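A protein chain is absent from this complex, but the other protein chains hold their places.
And now, chain A:
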Amino acid sequence: MAAKAAAKKGTAPKGNAEDYLRMYRQMVRIRAFEDNANQLYLSAKMPGLTHMYSGQEAVAVGICEALTDDDKITSTHRGHGHCVAKGADFKAMFCELLGKEEGYCRGKGGSMHIADQSHGNLGANAIVGGSMGIATGAALSAQLRGTDEVTVCFFGDGATAQGLWYEVMNMAALWKLPVIYACENNGYSEYTKTEEIAAGSLTARAEAFGIEAHKVDGQDVLAVNELTQKLVARARKGEGPFFIELDTYRYHGHHVGDINREYYRAKDEESEWKSTRDPILNFGKWLTEQGVVSEDDLVAINDEIRADAEAAVAYAEAARYPDASEVDMHVYVDSPELDAALSKQSA
């Protein structure tokens, strides 16, 4: 929790081995989760399909490590990374992916709709850009409620084409809302390169509303974390909103079934990113060079997390499906205070 506490005070966690290790572990957790999810898909054990976050771990972890559990995030169709980084548990996540009763959404949401409100994750979203209003509204609510909560809105480069973003940026800027728009530019929107679908510069779009915009290497977890800590601290003081464009890369296809993708993305490009810009490898290397940990320690961390993930998968596979009677539960929620008022009125 040190980094999170530090984040509140606005001081960088430099030299804090514990923070570094937690960030490393969180990135490995995301990778391990995704490798297992991919395996579930390939072995036809997972219903539907899913979008892998692998390659983008430093974005989710660098940002979420600068937040507290009271701070909110909104996530996307490529949301497992955000979910893990915000503190979610493997078992409930895998149960959700398999449509089981113990999943975060009791199997009703699946991969694209995991929400974990205990950690401030307002949910993934299967509508591209669909959470931009929600995130900005959460920031408005934080302001109205007089808290210093900050909301981070994660979205992809493709989502910048949604008009909703421009409407809410305008209001966020007018009302100085504590929201940070975090655009994960992974170079592709489905099967199309970003430069073919985005005119001009993304940072300039935010700047047009008077929103302070930053560009950062999304493969460098420390750079992401350091920037986010500063912006979060300022957003808490009413200096928001902010925009961050994070340069990153997705390792897999658009979704797990997107295997033959050479027509839109060269294999060389993929191996180049994986071999030279991997966020986990590079951070691990830095940690050993700095003497924070030994290579053996890193191997042990990896093994432990992988075992954890596999155990969670086994647990989820054996877990129960929701009972048929749940199908029409949760369409609405009860309103006990209203009911009480109504019965008082008729009494």
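Keep this in mind: contacts are C-beta pairs under 8 Å (C-beta built on N, C-alpha and C of every residue); 3 or more make two chains touch, one makes a residue touch a chain; residues count from 1.
The rule we apply is simple: contacts and distances are computed from a predicted model.
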item	value
From "RNA polymerase sigma-70 factor, ECF subfamily", "His-Xaa-Ser system radical SAM maturase HxsC", "NADH-quinone oxidoreductase subunit C" or "Alpha-ketoacid dehydrogenase subunit beta", the hidden chain's UniProt protein name	"Alpha-ketoacid dehydrogenase subunit beta"
Residue among A:L40, A:V61, A:V84 or A:M112 touching the omitted chain	A:M112
Omitted-chain contact residue, chosen from A:A300, A:V327 or A:A340	A:V327
Which residue of A:L21, A:A198 or A:V293 touches the chain not shown here	A:A198
Residues of chain A (touch criterion as defined above) contacting the omitted chain	47-49, 99-100, 103, 105-113, 125-130, 158-159, 161-163, 189-192, 196-198, 263-264, 321-322, 324, 326-328, 331
